[in-house]
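With one protein chain withheld, the remaining protein chains of the complex are depicted in position.
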Amino acid sequence: MDVGFIGLGRMGRGMAASLIRAGHTVRVWNRSPEAAKALTGAVPVASAADAFRGDAAITMLADDAALRAVIVEGGLLDSPERPGLHLSMSTISVALAAELAAIHGRAGIPYIAAPVFGRPDVAEAGALNIVAAGEATLIDRAAPLLDAMGTKTWRFGDEPQRANAVKLAGNFMLVSAIEAMGEAAAFAEAHGVAGADLLDLLTNTLFASPVYKGYGASIAANRYEPPGFNLKLGAKDVRLALAAADAVGVPMPFASVLRDNLIDAMAHGDGDKDLAALARVASRRSGRA
Amino acid sequence: MDVGFIGLGRMGRGMAASLIRAGHTVRVWNRSPEAAKALTGAVPVASAADAFRGDAAITMLADDAALRAVIVEGGLLDSPERPGLHLSMSTISVALAAELAAIHGRAGIPYIAAPVFGRPDVAEAGALNIVAAGEATLIDRAAPLLDAMGTKTWRFGDEPQRANAVKLAGNFMLVSAIEAMGEAAAFAEAHGVAGADLLDLLTNTLFASPVYKGYGASIAANRYEPPGFNLKLGAKDVRLALAAADAVGVPMPFASVLRDNLIDAMAHGDGDKDLAALARVASRRSGRA
Amino acid sequence: MDVGFIGLGRMGRGMAASLIRAGHTVRVWNRSPEAAKALTGAVPVASAADAFRGDAAITMLADDAALRAVIVEGGLLDSPERPGLHLSMSTISVALAAELAAIHGRAGIPYIAAPVFGRPDVAEAGALNIVAAGEATLIDRAAPLLDAMGTKTWRFGDEPQRANAVKLAGNFMLVSAIEAMGEAAAFAEAHGVAGADLLDLLTNTLFASPVYKGYGASIAANRYEPPGFNLKLGAKDVRLALAAADAVGVPMPFASVLRDNLIDAMAHGDGDKDLAALARVASRRSGRA
Partner (left out) sequence: MDVGFIGLGRMGRGMAASLIRAGHTVRVWNRSPEAAKALTGAVPVASAADAFRGDAAITMLADDAALRAVIVEGGLLDSPERPGLHLSMSTISVALAAELAAIHGRAGIPYIAAPVFGRPDVAEAGALNIVAAGEATLIDRAAPLLDAMGTKTWRFGDEPQRANAVKLAGNFMLVSAIEAMGEAAAFAEAHGVAGADLLDLLTNTLFASPVYKGYGASIAANRYEPPGFNLKLGAKDVRLALAAADAVGVPMPFASVLRDNLIDAMAHGDGDKDLAALARVASRRSGRA
C-alpha cells in the first residue's frame, strides 16, 4: 500500500521500518527532518500534507498538543488531497480522540484509532499489540498495515475513542504494577530482604508476565537509565486516565496515588529516567533511598 | 520421614496429602477432628502434642490467633517430646514470626518459617512455591518435605521471619493487581468497553501471569462464588502487611487504598466472596454496580 | 467610582449590590439579561464591552471557560474604550490567571486579581474576605471598591496569579474540612454516637470556626438542599488545585482523595446538592447511607 507516516519518534521509527520491511511504500514526515532522512527505505516528504494522502496516513505523535498542531491547526483535514484512511496510533486523551472522530466524519475522511502496546524494540520488531476501534470495514482495509506492525490486532468496536480508553487503562495498570513492586521492595528491604530477591521470586511465579519481568528487573538492579519509557510520559498517561475517568464519573484511587507519586518522582529529578524509577519514591519516603 | 501436621484447612489438607503421596508418615491433628479422619492415608492423632513430635512438625493454621493458641498458649514448646524441626508454614504477622523464632530458640527446638504461594488446588497438586527462611542446614533437612509440597523452595536467609515478610509482600502485590484490574474495568465500562474484553487483552499480553489470568477471569465473568481465597482473609493479610510496614517505617499508599476498599467490600457483604470481588468496589463507587 | 460589573451569578449579584450601596455607579452586564435588570440601582448595559470601561471593570464569572469566552474570545482587550483597571475576581485556574496578567500587560490594561472568600449572603452583606495581588498602586486605587465588597483585603504581592493560588489553597482546605467531618461522623455513627453530637462538640471547641460550624451543621442535620455552594463547583476547584499543584510539582494526597470522593458523590447524584454532601460518601461506603 501507499502510506504516509507522520511522527518518527522512538516508537514511530520502528513502526515505519516494519511497514517498509513488509513492502509498503512509506512517505515519512517528522517535525525535525533528520529522523525522516535517517530511515532506510522511506521516502521523506517536505510537509505533513504530503504525508497525509495515499491509501492511508498514519499518525504517531507524542501527545495531544503535537497531534492537534499537525492535524487540526495544521489544516490537514481541509487539504484538497486526502488519504483513503487515517490510522491514528498516538496515545492521546479520550476527549481529543472523540473530537477527531467527529471532525473526520464531518470532513468525510475515514478514521480509525489504533494505539499500541509495546516498547520501541517491540515496534522495531513489528511485534506490537494493536488496539483498534472504528468501522470494521476500515479496520479490515488497514489489516496489511496493522499486521506489518503488530503480532495481533485487538478490536474494540465501532467508536474509535474506545481504543484510546483501552490504551489508557492498560498504561494505568502498567504504572500500578510498578508502584506495587516499588512498595513491596521497600517493605522487603526494611525487613532485611533484598528487593532483588523478592522480585526474582515474584516475577518468576505469580507475576511472570512481560510488564513485571521488564520493570521488575530495572527495580531489582536499581537502574533507570537509559530510559525505555520516560517517567514523565508515564505521568502524562496517568493524567489522561484521570481526566477520562473524571469525565465519566469513575473514582480511581490507585491512579490518584500514582499521580502524587509521579509528581514526587519528578520533583526529585527523575522525570527523564525510566518509568520504573517510580519505585524509588517508596524507598525514599521510608528514609532509605 | 515421620511428620506431624497441624491444621487441615483448605490449604493444609492438600499439603498433607502431598506428603502422604510422597511416602511420608503423616500424623495429623485439626481442631475439628472430622478433617483429620477424612484424609486418606493420614494417621489422625488425639492432640496437637501428639502431632508436635517426630522428625518434623508442620503447622498450617489460619492466623496469628490460631497459631498462638496451639503453640504458645497450648504449651507445646514445653512438652517432653519434641519434634526434630518445626516447619511453620502459616501466613502470620512478622511480629509473631519473630517471637516464635525467639521462643523456639530458647526452648531448643529447631525452627524454620516456610509460608507458601498457591491456591488450594495447587497445594493438592504439590506444586506450591515455598518461601523458606531459617538456618540453611535446617532447610536442607526439610527438603524432602518441601519438595513433596512444592515445585520450588525459594530461600531467604537465616532469619525465619523474613520469609513471612516476603509472603506478605507477595499477597500485597496480588491484592494490588486485583484493585488495578477493578479500577481499569470500571473505567473501561464507563467508556463503553466491556471489562471482560479489556481484561482479555491485557491478561493475555502485558499481564499474562497466573495472578492476572486467574483473578482477571473472575472479574471478567463478575463471578465471585465459590471463593478460592476469601476476601476477608485477603483483608487480614493487607492488615498484616500494613502493621509490618508501620513497624519498620515504610509508607505504603497502595496498601492503604486496599485496606479502605476491602473494608468497603466487607461493609457491602462481600467478605466471604472471592478476593476478586474487591473489583466490585470501583464499579459500585462509579454508580454502576 | 464609575464601575462596570460583568457576571451576576449568586456571588456577583451581592457584590454589585454592595458597590451600589456604597454609592458607586455600577453598569452591569450578564449573559442572561434578566439578572442585570433585576438588580436595583444598577445600570444594565447591552454588551460586555459597555461594561468593560470606566474607572474600573470587575469580572465575576463562573469558571475559566466563561471568563475566557468574555474577555479573550470576546475581544474585549482590543476594544477602543478600555477600563482604567480590570479587577478580576472569579475563581479560576492559576494558568489562566497568569495568561490574563500577561495579555493585559501586552494590551496596556492595568490588571489585578482579587478572588474572594465567603458565601452569597456574605457577598450581599459586603463582608467578604478579599485576596488581592498585583501592583500595590493598583490595589490602592481599587480600595474604595474592595472596601465596599469586603471587610478586609489581604494582599499577596505583585503577581496577580498568586491571589488565585491562595484562593484555590483555601478552597482545598475547606473541602478537606468537610471530608474530615464526614469520615469522623461515619466513624462515630458506626460506634453508636450520633454524628450530630460529635460535630456539636467539635465545632464548638477545637474547630469553632465559620467553615466547620457552617458545613458541620449541614452534615449534622443531613440536609444538603438548597445548596449554598454546589458540590460540582467544589469539585471544579479541587480539579484546579490539583492541576496547579501538578504544574509546580507538589503532591497533594488529601486533594487526590477529595477528587475521588467528589466523583463518587456526583456519580451518586449529589452534584447539585451542597458541597457538604461530600460527607455522605464516607457514610455510604460504610454501608450505612
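First chain written, first letter: the chains are A, B and C, and each begins at residue 1.
Rule of thumb we're sticking to: a residue touches a chain if its C-beta (ideal position, glycine included) is under 8 Å from a C-beta of that chain, and two chains touch if they have at least 3 such contacts.
These numbers come from a predicted model, not from an experiment.
Participant: I'd like to know which visible chains would be in contact with the absent chain if the whole complex were considered.
Facilitator: Counted over the whole complex, the chain not pictured touches A, B, C.
Participant: Check the options C:Ser88, C:Asn230 or C:Asn261 and report the residue that touches the missing chain.
Facilitator: Per the contact definition at the top, the residue touching the missing chain is C:Asn261.
Participant: Going by the contact rule already stated, which one of C:Gly41, C:Gly105, C:Pro210 or C:Gly269 would touch the omitted chain in the full complex?
Facilitator: C:Pro210
Participant: Which parts of subunit C face the unshown chain closely enough to count as touching?
Facilitator: Against the left-out chain, subunit C lists 94, 117, 129, 131, 152, 154, 156-157, 159, 161-162, 165-166, 168-170, 172-174, 176-177, 179-181, 183-184, 186-188, 190-193, 197-198, 201-202, 205-212, 241, 244-245, 248-255, 257, 260-261, 282, 285-287.
Participant: Using the document's contact rule, name the residues of subunit B that touch the chain not shown here.
Facilitator: On the side of subunit B, residues 239, 242, 245-246, 249-253, 256-257, 259-261, 263-264, 266-267 touch the unshown chain.
Participant: When the complex is taken as a whole, what residues of subunit A touch the one chain not shown?
Facilitator: On the side of subunit A, residues 253, 260, 263-264, 267-269, 285-287 touch the unshown chain.
The rule is simple: only the chains that are shown with their structure count from here on.
Participant: Call it same or different for subunit A and subunit B: same when shared residue numbers make up over half of all numbers used at their interface.
Facilitator: Interface between subunit A and subunit B is built from largely the same residues.
Participant: In angstrom, rounded to a whole number, how far apart do the mean CA points of subunit A and subunit B lie?
Facilitator: The computed centroid separation for subunit A versus subunit B comes out at 37 Å.
Participant: Mind pulling the residue numbers of subunit A that touch at least two other chains?
Facilitator: 245, 249-253, 257, 260-261
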